[in-house]
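As structure tokens, the structure follows; a few thoughts come after it.
With one protein chain withheld, the remaining protein chains of the complex are depicted in position.
The first chain written gets the first letter, and so on, giving A and B; residue counts start at 1 in each chain.
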Amino acid sequence: MSSTFVGMPSFPKAASRAVGNAQLRHNLHKATHTIRDKRAAAVAEQPDWDDLRAAGAALKNRVLRHLDLYLEQLEEAVQRAGGHVHWAADAAEANRIVLSLVRATGETEVVKVKSMATQEIGLNEALAEEGITAYETDLAELIVQLGDDLPSHILVPAIHRNRAEIREIFQRAMASWGRPAPADLTDDPRALAEAARLHLRERFLSAKVGISGANFAVAETGTLVVLESEGNGRMCLTLPETLISVVGIEKLVPTWQDLEVFMQLLPRSSTGERMNPYTSMWTGATEGQEFHLVLLDNGRTKVLADTVGRQALRCIRCSACLNVCPVYERAGGHAYGSVYPGPIGAILTPQLRGFGSELDESLPYASTLCGACYDVCPVAINIPEVLLDLRAKVAASGAHKGEKLAMAAARRVLSSPGLLGASQRTAGRFRKLTPRRLPGPLSAWTDTRDIPAPPPQSFRDWWASREEK
Amino acid sequence: MASRETILARVRSALADVPSTETPDDVPVPRDYQHTRPGPDLVELFVDRLMDYRAVVHLDTPVAELARGRGRLMVPPGTPGEWLSGVDVARDDPPLTATELDHLDGVLTGCAVAIAETGTIILDGGPAQGRRALTLVPDHHLCVVHREQIVRTVPEALQRLDPTRPHTWISGPSATSDIELDRIEGVHGPRTLEVAIL
Partner (left out) sequence: MRVALFVTCVNDTLFPGTGRATVRLLERLGCTVEFPEAQTCCGQMHFNTGYREDAMPLALRVGEVFSGYDAVVMPSGSCAAMVREWYPALGVEPPSGVYELSEFLVDVLKVEDVGAYFPHSVTYHPTCHSLRSLRVEDRPSKLLSAVRGLTLLPLGGADECCGFGGTFSLKNPAVSAAMCTDKVRHVLDTGAEVLCAVDNSCLVHIGGTMRRERAGVRVMHLAQILASTEGNPA
């Protein structure tokens, strides 16, 4: 995959392009509304949902507030069960560790289960540079990889593609990666899934090294948990002789029994199912396999240090917030310039990466603060609260000088009833001159909307005249 | 090991706001969610949920009757002899390669626990279950669930399981919704899941 998120334009620019793409708008609308409705039904069926949500948030808080203890506990449990534990402070180190582990096997090909952490660190690209090919095996990831594309959704990375586009990608690219697509391939999703099955089958059966992430890591027992639907995860986790799992340090849950909360929250929030078709849980070296766990920081401890932003680390990557977000639905995932798109991406990406680019600085503003994301979050991350906190940080950095001056001027007027009244009377006097188009940044408003003319008399003047009578 | 210490030091300094006397148990976790709940008959509910994802379900049919004539079936260690009368059996001894497993017609197993509410079958590598690849590579999985193995909820299931064992939770045949969120059954795992309840 040669595509990269690096150097992308600010969110408003990228989003504006996406809004103009009718096909993309149609694909996203259809997909997000389908899954939104499914989730709503699956959650409505669970009588103790609010209690599970409260427990899920609290359990993650417990882990985060004592993360050092839990990490050491996890390490010890994994090692006791015959697994190897590696620590990666950043993406480059994680890639170096995985590369050396793969090299030690003598293999030049690896199969991968969909993993956000390995996308975040650009593992496939790092391996490719050293002559090792990583094959994505999740259907959507396969579509993205074959299409030399970027993921645009946490759960369904190819959500921006429709069946006709997928057929075209398979026909064009499968042959250069392995078994070609059948000559008579149609755009029936069934036929497309079958083509993927055939394309990957031999690869699975002969793979010697598997690479995964994990949805959860149980500190108490050292157990790793991967939820999936297709069976590609089971293939990658089970068949290879060597398994390498790259796991963010925030993925821990305290105890085995605590999985009871997350195994109820995640499937219903994510795919809108009572339970996803397959879940694998394993502890250390299993069934003769060699197992390596790579614990990844890569900015997470920076997020942890922020007492408001810390809650973003509770995220279990269900993507419910993307599916209800009206901004995501119009802008699409690529506009967020990160493997973490949507509302959670808008708070996670700038915290992980900092405000170093125009894009990262624009992300906290990629929301109307409508609150739909917070409502559906299974671990109750108050995304609007974090967005507001991040906006305060951007504003304090002095990034938007003109805006800062305008805001201060507005505050001065609004701090004085006298000044406010005088401004209102001036505006009222010149109300006939209200322009149809506003100048400067305000033209963004009048491009598509009329502005109301100021009334001849403000409310406060009406009240004063009424009191006089 | 340098990064281990680096990361742990970063974590500790990030948590400067957490009082040094606080322990994990001091962070309250409200456990108001239900461990179990009243509801319809367990078997009825389980069957309903299995049917919901279009698994083939049999109630109290002798296993051998279901397994006969299905071609060559992998049979893990510990499978009761009465399931196998007249069945064309393959054994994992010595262990078969993945390619050899791929040439079988199916696999016949038991399970460790089943969850009625979610229609989930959990295998833990115990008797009549075998290693994980056995239920993964063959295209057809016939799974036997005893009534006493069925619990209602996820919390009840976890309580019955041994975390040191490898687990595979199965809730329906292999599926994907990656193309326009249309659910397609049958990708990489077994495309047919058949459940026999005894």
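In this section, contacts are C-beta pairs under 8 Å (C-beta built on N, C-alpha and C of every residue); 3 or more make two chains touch, one makes a residue touch a chain.
As the structure is a computational prediction, the values presented were derived from the model and not from experiment.
> Using the contact definition given at the top, list the shown chains touched by the missing chain.
A
> Which of these touches the unseen chain: A:Val6, A:Ala183, A:Ala408 or A:Leu433?
A:Ala408
> Considering the complete complex, identify which of A:Pro47, A:Gly178 or A:Pro455 is in touch with the unshown chain.
From the options A:Pro47, A:Gly178 or A:Pro455, the contact with the absent chain belongs to A:Pro455.
> Considering the whole complex, which of A:Leu99, A:Leu198 or A:Leu388 touches the chain not shown?
Hidden-chain contact among the options goes to A:Leu388.
> Footprint of the hidden chain on chain A, which residues?
Residues in contact with the chain left out: 11-12, 15-16, 19-20, 25, 326-327, 330-331, 362, 364-372, 374-375, 385, 388, 391-396, 403-404, 407-408, 410-411, 414-417, 420, 423-424, 427, 441-442, 444-445, 447-452, 454-455, 457-460, 462-464.
Just so it is clear, only the chains that are shown with their structure count from here on.
> How far is the middle of chain A from the middle of chain B, if each middle is the mean of its Cα atoms, in Å?
Spacing between the chain centres: roughly 28 Å.
> Please output the residues of chain A touching chain B within their complex, sorted ascending.
Of all residues in chain A, those touching chain B are 27, 30-31, 34-35, 47-48, 51-52, 54-55, 58-59, 61-62, 65-72, 75, 81, 87-89, 93, 137-140, 143, 156, 158-159, 162-163, 166, 189-190, 192-194, 196-197, 200-201, 204-206, 218, 220-221, 223, 229-232, 234-235, 238-239, 249, 254, 256-257, 259-261, 263-264, 267, 271, 273-283, 286-287, 295, 297, 301-302, 304-305, 307.
> For chain B, which residues are in contact with chain A within the complex?
The contact residues of chain B facing chain A are 1, 3-4, 6-8, 10-18, 22-24, 27-34, 37, 49, 53, 97-99, 102, 115, 117-120, 125, 131-133, 136-137, 154-155, 158-159, 161, 163-182, 184, 186-190.
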